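Shown here: the complex without one of its protein chains, the others still in place.
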Amino acid sequence: MERLILDIAHLLVSWLTGRGMAPVWADLLLLLLQWGTVLAIVTLNVLILIWLERKVSGFIQERLGPNRLGPFGVFQTIADTLKLLTKEDIIPTQTDRWIFKTAPMFFIIVAVMLYAVIPMGQDMAIVDLSAGLLFFISVGALSTICILMAGWGSNNKWSLLGAMRSVAQMISYEIPLAFSLLGVVMITGTLNLGEIVKAQDKVWFFVLQPLAFLTYFIAATAELNRGPFDMPEAEQELTAGAYTEYTGMRWALFFLAEYTNLVAVSALMATVFFGGWQGPLLPSWIWIIIKTYLIMLVFMWLKWTFPRIRMDHLMSFSWKVLIPISLINIVITGIGIKFIQGMGW
Amino acid sequence: MFGKGLGKGLAITLKHALAMDITIQYPEEKPFLEDRYRGSLVYQYEKCIACGLCIKACPNRVLALETFVPEGSKRKQVARYTIDRQYCLFCNLCVEICPTATLYFSHDFELTQFRREDIKVVYLPPQPSPIVPAGIGGTEAPPEAAAAEPAPAPEEADKQPAPPPDTAEGAKRERQVEAMQAALTKNPQKILAKLVQDEEAIELLAAMLGKDTKLSSKLAELMIADRDKAQKLAAGLITKVRKASAAEEVKTDEPS
Partner (left out) sequence: MLQTDEYTINIGPQHPSTHGGLHAEALMDGEIVKDVAVHLGYVHRSVEKIAESRTYTQFIPYAARLDYLASNLPCLGYVQAVEKLLGVEVPERAEYIRVILGELSRIAAHMLFVGSLAIDLGATTGLVYCLRDRERIMNLFEMTSGQRLIAAYMRIGGVSADLPEGFITAVEGVISDLPKMVKEYDGLITGNEILQARCRGIGILKPELAVAYGVTGPNLRASGVPYDLRKADPYGIYSRFDFDLPLGSRGDCLDRLTVRLEEIEQSGRISAQAVKDIPEGEIMGKVPKVIKPAQGREVYHRIESAKGELGFYLLSDGSEKPARLHVRAPSFINLMVLPHISRGGKLQDIIANIATLDPVLGEADR
């Protein structure tokens, strides 16, 4: 079980090279296949996630949530997707057409790119980058541009307000996000995510770096634009923020990308703070799925409990609380490492 | 300490997430309705004394009443009573003022209709079809409407003086009967399926009606006026035909 997926991949490569294909091409084909698999899994996963989110919100609100289509309403999202697909694609006349049209596509591309470096099991990252963590943070920051494109291209005041909020928020929260991960990097001495997971075989970094975990958790919620930090959408104030003018499948792409981001960030959190794919008995790729889903449930729980933070509170919280905390964490970690080295452990 | 309120909120939502849901799954589960629940306004023809107090009490002109005085009588009779439900405020003023408790609010709250004309409910004297939703043309009362106002017993219907035949109502009814009879001769199976379930019986009855035009006209008239009676007649005819054919079979069997 553990090596099932890896074995399939090796078999495929050896079969292809055995048929006379150059190893480079076989590897490239495998890479494309891996991407395709990830894309398919992510898209299907989003269908489940939306259903799960609606169920969780339903349970919290003493309702049942979707319960009509299929057992426990699992096919509800599929019906919704079909509805969105068949909707008219409305592009308002006053929009900046190209920017308006391409924004959702870029958003989903950026979201899917994040999966390149996440180890989905032992030795199961698509690309085992030595600077994987850096890649994740920098690509994750790109989604800001897509929201800005959507807000600017829509030529709508609400959209622009949402986009500007999003930019301000993302830029402020990138810093504590990166700083909080620095503590882990200092301990492991590597940016490779596989190495980071392996360094947690005795104790999870969640225990060693509680402050970093807390800052990362808050900053990640803000990065994801999820409640209570869902500034760009902010339904009650900005109607739908940056997505106000979008309908049908374009709007659904934003939705898809947001949930894709949610999975990616949760998977990274599991990787960096909760021992990634490590766990007893079950195969590694099941462990990371379990951990990712548990983290996502917590995200949903938060969203359906808290009111939205005000924009200026949000900014001051980042600059006045989170960044100092993450800096203090770096200092404490540095002192700790020096202390342990000095003690000769 | 900062975060205490947040934690408390999280605890509350978690507690509710683990508790049972409190919602009613509506189409399968019907909500509990109190006695006084005001669903839809219902009118009972036989109790009405045509005093018109409800018309005066209604704030939004939902109700309308047309009366006539039959020959040889001094009392007014209701020719047509209309409840235009789309304007009803459910204020209960008409029910409170009614001296004979003719009007009441039933617990039927599913008042949606596909067409706007169907919202209006018209009550006619029981002699013609008991209830004809305006706008349909009156060939058939929808089953819900018929159930809301059961047709009075035939004896009572006979006693009720019919409106003069030269009125628009009477002419309309005659046209309906004619149309029904034409349909019966043209495609008897389809019409008879409404009265009888058994396919074999339908065939028998259709053959019989084809021979006897008098019988078919009577059945058509009954179908317009009183569906139940028509059904009874059809059932009676079928048993008659079957007995006859059974007797014939016995006869044909004997020689062999």
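Letters A and B name the chains as they come in the text, with residue numbers starting at 1 for each one.
Operating definition for what follows: a contact is a pair of C-beta atoms (placed from the backbone, for glycine too) under 8 Å apart; a residue touches a chain by one contact, two chains touch by 3 or more.
From a predicted model like this one, the values you see are computed outputs, not experimental measurements.
Participant: Which chains here would be touched by the one that got left out?
Facilitator: Result for the missing chain's touching partners among shown chains: A, B.
Participant: From the list B:Val42, B:Ala57, B:Met208 or B:Ala235, pick the residue that touches the absent chain.
Facilitator: B:Ala57
Participant: Given the contact definition stated above, which residue among A:Thr17, A:Thr37 or A:Ser57 touches the chain not shown here?
Facilitator: Checking the options A:Thr17, A:Thr37 or A:Ser57, the one contacting the hidden chain is A:Ser57.
Participant: Tell me which of B:Gly9, B:Gly52 or B:Pro70 is the one touching the absent chain.
Facilitator: The single option touching the absent chain is B:Gly9.
Participant: Applying the definition given at the start, please give the residues of chain A touching the unseen chain.
Facilitator: So the residues of chain A touching the missing chain come out as 57, 60-63, 157-158, 161, 165, 227-228, 230, 234-237, 239, 304-313.
Participant: Residues on chain B that touch the omitted chain in the whole complex?
Facilitator: Residues of chain B in touch with the missing chain: 2-6, 8-9, 11-13, 16, 22, 33-38, 57-59, 89-93, 96, 105.
Heads up, the rule we're going with is that only the chains that are shown with their structure count from here on.
Participant: Tell me, which parts of chain A touch chain B in their complex?
Facilitator: 56, 58-64, 67, 301-302, 304-306
Participant: Spell out the residues on chain B that touch chain A in their complex, using ranges where they run on.
Facilitator: These residues of chain B touch chain A: 6, 9-10, 12-14, 16-23, 25.
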